[in-house]
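With one protein chain withheld, the remaining protein chains of the complex are depicted in position.
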Amino acid sequence: MLEVQDVTAVYGRSTLALQGVSLSVPAGGAVALLGSNGAGKSTLLKAISGILPATGGSLRGGTVRWEGQSLKNRDPAWIVRAGIVQVPEGRRVFARLTIEENLRAGGITCRNRKTTAQARDRVLALFPALEPRLSSPAGLLSGGEQQMLAIGRALMAAPRLLMLDEPSLGLAPLMVRQIAATIREIHGDGTSVLLVEQNAHMALSLVDSACVLEVGRVALEGTARELSQTDEIQRSYLGHGTDRTSA
Amino acid sequence: MIKFLELCISGISLGSVYALVAIGFVVIFKATRVLSLVHGSLLLLSAYVVARAEPTVGFLPAVLLGAAVAVVGAVLVQRVFLERLRRRGANYIALTMLTVGLDIILLTEVTRRIGARVYGINNPWGSEVIHWGGFSFPVARLAGIVVSFSLIALFFAAFKYTTWGVALRASADDSHTAALMGIRQSRVAGAAWAVAGALAAVAAVFLVAFPAPGLDASTSLVALKAFPAVVLGGLDSASGALVGGLSVGLVEVVLSGYGEQLSFLGGGFGSVAPWALVLLVLLVRPSGLFGSKEVARV
Amino acid sequence: MCSRPSRRISWPASPARVVCWAAAVLALGGAPFFLSSALLQIGLLAGCAVIAAIGLNILTGTAGQFSLGHAFFVAVGAYGYALLSGDPAAANVVGLGLPSVVSVPLAVAIAGLSGLAFSPIASRVRGLYLAVASLALVFLGQHVLFNASAITGGFHGRDIAPLSVGGFTFSNRDPLYVLGVEFGRYERLWYVALAATVAAYLVARSLLGRRSGRAFRAVRDNEVVATAMGVNVRATKTAAFVVSASYAGLAGTLLALTLGRVVPESFGFEQSVDYLAMIVIGGLASVGGAVAGAVIVASLPLLLSQFSSYLPFLATPGSGGIEAGTFTRYVFGIAIVLILLFEPRGLSALGRRVASLGRRDPVAPAVTGGQSSPVPQSAQ
Partner (left out) sequence: MTAGERTAHPTGPLLLSGGGGVTAPPPARLVVDGLTVVFGGVTALDDVSFTVEPGTVHALIGPNGAGKSTCFNALTGVYRPARGTALFGTHDLTSMPPHRIASVGVGRTFQNIALSPSETVRDNLLLGRHHLGRSGFLADALGTRRARHEERQALARIEAIAAFLGLADKLGTPLGTLAYGDQKRVEMGRALAMEPRLLLLDEPAAGMNASETESLTQSIDQIRSELGISVLLVEHDMTLVMQVSDRVTVLNFGKKIADGPPAAIQTDSTVISAYLGEPEDWTTPHPGDGPGETSSER
């Protein structure tokens, strides 16, 4: 399981992005991280997947543990091998590589041919739409197909914890629905899921529990059922203040 | 007509050798966003090693040794120096100037050792010339074509199909996401520099072979000929480097061959014509023929 | 990285400072009285390098346009002067026979115009593509220098008419004694070079400290931002090339006058790299740094070979050991590498650090290569 405790992260020299955030994803569990843009959700994922330093940030305090081992100062490749893989925000497929090559890039840490073949079969079973276009450049796919490829690419590393950063971003509702169904299926296969989403309704329908970040702090947490019944989330997205004439 | 065809074969031969060096530049650029100005001296170093080792160990072992030296040298440049500077977020001017500094050191050392000597490297082709239906070609030139194109084919296969190739192209496409997939950039980059070093070493052997006079201190300047090639094609396009290398070779050899008719452009115009071609191409396409446009980020 | 304009220099007329400046003025102004001709020539060559390096640093350090072609523009100045002032009656080469006072500014203007002529490429082509495009100028320029012998004298070069102002000629022709010291060509030229160098320095400081300098730096740091602030990016890049080429032209003119003869090999690829070495060693974007770097890079090899017989680690030419020229190449190579690795802002930053050792001034953090320090990619 993943255990994040009291994490503080900064960008550059002094921009506080996270202040004392704690969160845990139990083995086989699914957790959503909600909050409006700029709340620090992506930063937390980057802190877990180890690419925070490469993007100009650093972890200042707190601990990140995965099955008892600290992930601090580990390089991203080590973390991928340990079983945590992140699907980046905005899909970020390798546009000039073919779909097949994108999948190969995702499975690059896996040295075992058999596991790789199995992972590939699983991905193509999940996303049959990719199969006929394996040799065309990923840049030509539609937004929804790119999101599928991005998830498929991450699954090639056979993760035990899949972290998704805003998989619904910029997708039409029908596509969001398909992505949601896929995430549910992946979770159903026993993979733990940490889902960062702005689409709170979709996210809460997929996970057991969630926490809401607001300006780098946990503002709200609870089970999915509890959270979907309050309108606190809406307020954290659309603002606490009213218009200025009454403020 | 016979002269023209002979010149074309000769140009393709020289061009394919330029392409070897140019592909090295592209691979390095894709992996580390640097124009390696240390390449000329690495090329000279490996040629020097081949020239010194050949009399005792024989041709092929000497070439392998030269290539090994170039590979080790290139990887050291990347690992010990560039990587350190890159981690601190240095820009491309600083990174490129670092290769200039290393080039000055290495070039000074190797040219000091070579001095005023000219080394001929004994190779299997010697100075033989094939005559065939009115045509005559130096065998070394033909061997250059065969070996270069084989290596280029091998390179493209590796670039397309091997794990390293996929990792290199993925990193060049989006380095952060590649890191998220567990691709270790520094290893990919090290391998890229190694490949470039090996290609340069092979190119060096053909650059000093007949009908060239042999290895002397100015051989490193030949690596500069690969600059027009790589810029013509586009810094980040491997196939562009091939096209660019061949164009530069052809333009240089054919124009030199017709030097008398072109004497109004000055003696030896053929050897600088590639540079004129570069300016013309950049005027129309600021990122070369196949290079991807640099997009300004807000 | 930033060159502080003169008006912002605090002037705590500390006695040490006054003594330093006085000593510098005395040493530079009095040099012809106590230096040998050989040393004066080295000083003059260093002055040319200083002017050229200041120009390149404006282009590459301040405006961020990577140029490997600086030697070309220096050549334009040198040969331009040779052509304009050359004797019309000379046998092999064309000369227009213009007086020096006209030829010098015209040669500088021609160099500036050649920078302008390059602008269709210079203002559109970026980064390393620009570096290679400017390198093309050097090779094509060399070709012209070797082949257009009617103007350039070809491989052997051509002689330079001495500078002559109002009947006073800067040559050894009519002997002149000042305070008992014979004033020959180098002694006379010394003050011209000194004035030109000081002017080049002051003009650069003035330019970079004002609106134009800020536009250069804005274009270097971020073109989109520069545009939003109203900077015409292409015009600014063109201007940077013109300014830099004019500096190179002045340096070339002075070089021609100092050497008395110009040959193509003084303006090749290696010289272009040397100019880059000067600004990297001195510190990118710093005018003072360019001065320091140029003096070191230009004079060290000459000084070492001048004194090689006194330096036990140097071999005399031809004996097979490490010669002065070779030795200085090592020094430059190592200096570039060490500076980039340990003090990317070059000697100017080192100097400032040393100067502030006694004071409490905070020294700005090292920012590598003039680009932005790590900033958040996305604030999320």
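Residue numbering begins at 1 within each chain, and the chains themselves are lettered A, B and C in the order written.
The rule is simple: a residue touches a chain if its C-beta (ideal position, glycine included) is under 8 Å from a C-beta of that chain, and two chains touch if they have at least 3 such contacts.
Only a predicted model underlies this, so the values are computations on that prediction, with no experimental measurement involved.
Between the chain not shown and the residues C:I110, C:V243 or C:L259, the one that touches is C:V243.
Listed here are the chain A residues that touch the chain not shown: 11-17, 36-38, 89-90, 166, 168-170, 172-174, 176-178, 180-181, 184, 198-206, 215-216, 224-225, 228-229, 231, 233-234, 237-244, 246-247.
Residue-level contact of chain C with the missing chain is found at 1-2, 8, 203-204, 206-207, 210-215, 217-218, 221-222, 224-233, 239, 242-243, 362, 364-365, 367, 370, 372-373, 375-379.
Basically, only the chains that are shown with their structure count from here on.
A comparison of C-alpha centroids places B closest to the centre of the full protein. If you average the Cα atoms of chain B and of chain C, the two centres end up 32 Å apart.
Mean C-alpha position of chain A lies 43 Å from that of chain B. Residue positions of chain C touching 2 or more other chains: 373-374.
In chain A, 55 are the positions where the chain touches two or more neighbouring chains simultaneously. Residue ranges of chain A in contact with chain B, taken from their complex: 49, 51, 54-55, 75-77, 79-81, 85-86, 88, 92, 94-97, 101-102, 104-106, 108-109, 153-154, 157. For chain C in complex with chain B, the residues that touch the partner chain are 60, 64, 66, 120-121, 124-129, 131-133, 135-136, 139-140, 142-144, 146-148, 222-225, 269, 273, 276-277, 280, 284, 322, 326, 329-330, 332-337, 340-341, 344, 368-371, 373-374. Chain contact summary for the complex, chain B toward chain C: residues 29, 35, 81, 84-85, 88-98, 100-109, 112, 221, 224, 227-228, 230-231, 235, 265-269, 272, 275-276, 278-279, 282-283, 286-288, 291, 294, 296-298.
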